[in-house]
Each structure stands twice: as structure tokens, then as C-alpha cells.
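All protein chains but one are shown at their positions in the complex.
Let's look at subunit A:
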Amino acid sequence: MSARKPLDPAPILARFGERVADLGLTHGVHAFAAPPDLIVGFCRFLKDDSTLGFDFLSDICGVDYHPETPRFEAVYHLYSLANKWRIRIKCRLGDPPEVPSVVSVWRTANWHEREAWDMYGIRFAGHPDLRRIYMWEGFEGFPQRKDFPLRGYKDDLNPYGAEGKPPTRPDLATHDPPKEDEPTPGA
């Protein structure tokens, strides 16, 4: 196996100036921090730039840093098939968390973003079909948030759950499909 050329972050940082921060290379993944409003442009640049070629989106995930502020984070893991580089984009989000969707850049982002919405309530603006993916329709709350009890909330079906109710704020209301069982455009 020939030694791979490491990723040079200078052109990326030069292109976006102060707005993108270099978090350095750790365990083989180069990390960057980007603000939410820049995320689509940043991703598109990383994908379309011929010398970088980050054409493969490995993963998108949400993180909850409760009780820190800003509380949430969306983390993107990208891979370049041509150069065999991995990078991570970290995007800190306030509460309620909202970030533009990158489905227009990679179609695979569709389900990853639905998962992050389902588990953390991160709203991906411009997502074509932002429904819950794992939990059932009508489920209240976002189960992977740090303030959501591990055993859920007590109700008729869950006698071992914690007392209380998930916070119901209008901005956190679940986003259900307009009609049940209506098929959605296949991406």
C-alpha cells in the first residue's frame, strides 16, 4: 500500500476565509467547523472541487451537548473515493436546532437527516420528506436527547418509564406526514 498524500486544508480554508475553522487531523479524519448557513455551500464545494472530490457522504448524525449552549451539533462524515480522505464537518446549532438540508448535494442524506430529526429534533430546512424514521408517527419527544429518560415516559404501555411528559413546545411539535400511509416521492 503506497503512502497516501494527506489532505491539505489550506485551499479549503482560503476559499471560506474566517467562516470555516480547521479543527485538525485526529485519528485519520480531518475535522472542520462550519456555521449552519454555510453548510450547503461548503458541502457542494467539497463534493464538486476536482482536487478534493468528497463524493461519498458516509454519515450525518446529531449530537446533544445538553446543558451547554449552543446545545446541538450536526456532524457530517465525508469520504473521497478518489483520494481516500475522510473529513468531518461539525456544525453547532442552537435550540431549537435547524440547519439547511444537504439532500440536494447527496441523496443519501435523506434518511440520515430523517434519523437526526427523529432522534434529536434537528430540523433540516428544505428536506423533501422530513418524517420520523424509527419512532412511530405520533411519538412525542426526541428520544436521544440527553434530557429524554432512558426508559421513556410513563404511560399505559410503558409502566417502567419516568414520570412526566416530554416538553411540548410548538417549535418542537412532531412533523407528521399530511396523510397517513401516503407514499412519498421515492427521493
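Everything below uses one rule, namely that a contact is a pair of C-beta atoms (placed from the backbone, for glycine too) under 8 Å apart; a residue touches a chain by one contact, two chains touch by 3 or more; residues count from 1.
The definition used in the following text is that contacts and distances are computed from a predicted model.
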item: From "ABC transporter permease", "Acyl-homoserine-lactone synthase", "NADH-quinone oxidoreductase subunit D" or "2Fe-2S iron-sulfur cluster binding domain-containing protein", the hidden chain's UniProt protein name; value: "NADH-quinone oxidoreductase subunit D"
item: Contact partner of the left-out chain, one of A:Ala21, A:Leu38 or A:Ile133; value: A:Ile133
item: Absent-chain interface as seen on subunit A, which is shown; value: 1, 26-29, 31, 55-59, 61, 63-64, 75, 77, 81, 84, 86, 88, 106-108, 110-112, 115, 119, 132-136, 143-144, 150, 181, 183-187
